[in-house]
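Worksheet: the structure to be examined is printed underneath.
What follows is an incomplete set of chains from the complex, kept in their original frame.
Order as written gives the chain letters A and B; numbering starts at 1 within each chain.
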Amino acid sequence: MTQLIRELYPICRSITGEGVRQTLRLLAREIPLHVREIPSGTRVLDWDVPREWNIRDAWIKTVRGDRVVDFRAHTLHVMSYSVPVRGRVSLQQLRRHLHSLPDHPDWIPYRTSYYEEDWAFCVTHRQYEAMTEPEYDVCIDSDLHDGSMTYAECFLPGRSDTEVLVSAHVCHPSLANDNLSGIAVAAQLARYVAMKHRRYSYRFIFAPGTIGAIAWLAQHESWVGRIGHGIVLAGVGDPGPITYKASRRGNTEIDRAMAHVLRHRGGEHKIEAFSPYGHDERQYCSPGFDLAVGCLMRSPWGSYPEYHTSADSPDFVTRESLEDSLETCIAAIEVLEGNAAYVNQRPKGEPQLGRYGLYGRTGGSADVNMAMLWVLNLSDGRHTLLDIAERAQLSFSTVRRAADALQDADLLAEAPGLTTRDVARHGDAEGVR
Amino acid sequence: MTQLIRELYPICRSITGEGVRQTLRLLAREIPLHVREIPSGTRVLDWDVPREWNIRDAWIKTVRGDRVVDFRAHTLHVMSYSVPVRGRVSLQQLRRHLHSLPDHPDWIPYRTSYYEEDWAFCVTHRQYEAMTEPEYDVCIDSDLHDGSMTYAECFLPGRSDTEVLVSAHVCHPSLANDNLSGIAVAAQLARYVAMKHRRYSYRFIFAPGTIGAIAWLAQHESWVGRIGHGIVLAGVGDPGPITYKASRRGNTEIDRAMAHVLRHRGGEHKIEAFSPYGHDERQYCSPGFDLAVGCLMRSPWGSYPEYHTSADSPDFVTRESLEDSLETCIAAIEVLEGNAAYVNQRPKGEPQLGRYGLYGRTGGSADVNMAMLWVLNLSDGRHTLLDIAERAQLSFSTVRRAADALQDADLLAEAPGLTTRDVARHGDAEGVR
């Protein structure tokens, strides 16, 4: 994952343009990707797809021709969606188009102006202070034209056509945690899921923030009922502890699975209630969709000084955090995949477990034996294994193992209804759509 | 309000009689009042309206003719509803008819005997101890006759005939906090409400405690379904922090509005669960009516030493407390008036707020911008603005302001059903009834 992040880091991404396409091409080497283009001007829900923005070069030069600010040195130097500009400006004029961070004089801030025509340079405060000459030559060699917005999907069909959505935003330029970390963890998770027998189908979305999620929702408006569970991955590589922000409904299966996994993995973590500000869960959880989509982060956006600055570099992201984020996702998916409700086939009294070779059997831990009693006691078709694990204060995997043993001994049968739903296959679910 | 309290203070009120009438006459100079008389003996629910009690004078004199206790000095000197008495009694006999407070030797206690025929004097303990002569002449020049019980209403019609009830008891003689404070705040609140555009109709009731509320309920038995919300005001001028006692149902809109207002006003306050003892909420919340009526107090009855003694004088009541109580009521009424459920008209994804001039617009505080996102996200017809304010941990007024902006931009429409109910006008709601 760190390798992929370093590879993607130098690319100048924005909500549209070649940067996103190049990013998705590199990603397509890792996982099967279906890339889509949506023409500028397309109405998507309440929004219009904006013009496509591309940039070739940009600089601030002294009148003697020395580049004092150079886009080739860092993509953050130009405010995203800056209109083209070329000419000589006074220092006073220029300063109205400069952003810097006095408190962090070596960091470049990240700024955008998607929906208002403007141009600006983002510079370190040392650069800002060093610009003392009366005039400078400036050039932003960008263009805005009717092109298209790009996003990609990786679809992995399962036995059921109920889908698990994993979404990462791809619109930020050279920022590592926000959100190359999310892209890398999503890609690695897709590789993991691709190798597993799957109950659910999985859909990984790599799209520009806000407008990309809105475009995807617009194009799948009649379809989103299939999304049973989802996670937005955003800022999952910084050294802070994990934060899971619950879905709008707040007690959906993904919310409960994540809370369970985080509690049983131990270690510091935080679970936040939904709020309508943050990442693309804002769109997935808008009231007209209200999907069961939460957001996995480490340090929440805005809560760390490196956020949206050049200090969010590949060095800021740790291998341990990326792996911990990935393992948390995998564990949550194991819960979703393995969660089901069962009916005890000997519900009156306890079954004589010795009869089935299940009493204190070798290799069975005390936890699994206790879990068998819990599963038998609560398997009345109304409690899922996750319900049981929570009530028994046992890990889901222990409870799942106990249920497997009981099912093998015909003491447990899947509760009717769930199976049917999962077996129903969507006609064309056989590949990446 | 302090002016009104000082003016009403000297009057000898009881549950019936001229004192109440005089009080209501003075009050009628402040607000439009409709005064009602209910004849003695009228059956009201499980009670009978008692005989009317009036008193002209009362004293204890030495046999030499010196008044040692004088009703003209303080109305509390005579136990309320004392039967007439005149004659010479031994000190021993007299003492059986004396009440004093040894722990507060300068205070006169307040005593009543509404439903048992008796007479007594209430005296300071210093007076009690000074009475050492073998015999005294006593006189209570009162009478009990079939007359009537008096109460008054101020009705202010609104767009809806759902009513907000505000009730204050008027039966106590010279006691300032209990309940001239409630009367004064209710009157001031009526003046405030009278000047506002009103969604709800408002009914202010000034009636004797217990029997007055019961009589009002008896006379409006088929009507009380119109009472949507209500507050009993009792002891709202002492220097203690505010106490709100919730209605029997405990989670009605007035309960939630009061709790919200108190939390967001800051400062010390207490919210108590309903209990069937206290003020007239006992009657309004009896199970056959079960109205959404709470009780606003400062120090609860019985919790402060001045309670029901001559120390509950106009000096005990502070201007700050009265104003704080009034402002709390006004804020709660603003919540009731402004609370409604809406439906987001662009429920799929977030609307592009910039399109409507609502994105980070000048003058909009960060709170209002955040409130707009909350209102959009939760306006699915199932959440009122108060629900939203509570979940967002924002003040109701901020959320109301956000909803107004969104409604102006046609992004929000009132949820069907609520409007209809409020617009329905009661035929004769056009004046004080």
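The rule is short, and it goes like this: contacts are C-beta pairs under 8 Å (C-beta built on N, C-alpha and C of every residue); 3 or more make two chains touch, one makes a residue touch a chain.
Every value quoted in this text rests on a predicted model; they were computed, and no experiment measured them.
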| item | value |
| --- | --- |
| Subunit count for the whole complex, all chains sharing one sequence, 2 displayed | 3 |
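As a convention for this text, only the chains that are shown with their structure count from here on.
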| item | value |
| --- | --- |
| Interchain centroid distance [CA atoms averaged], chain A/chain B, Å | 55 |
| Touching residues on chain A, where the partner in the complex is chain B | 44-47, 115, 210, 213-214, 217-218, 221, 248, 275-277, 282-283, 285-290 |
| Of all residues in chain B, those that touch chain A in their complex | 344, 346-352, 354-355, 359, 370, 373-374, 376-380, 392 |
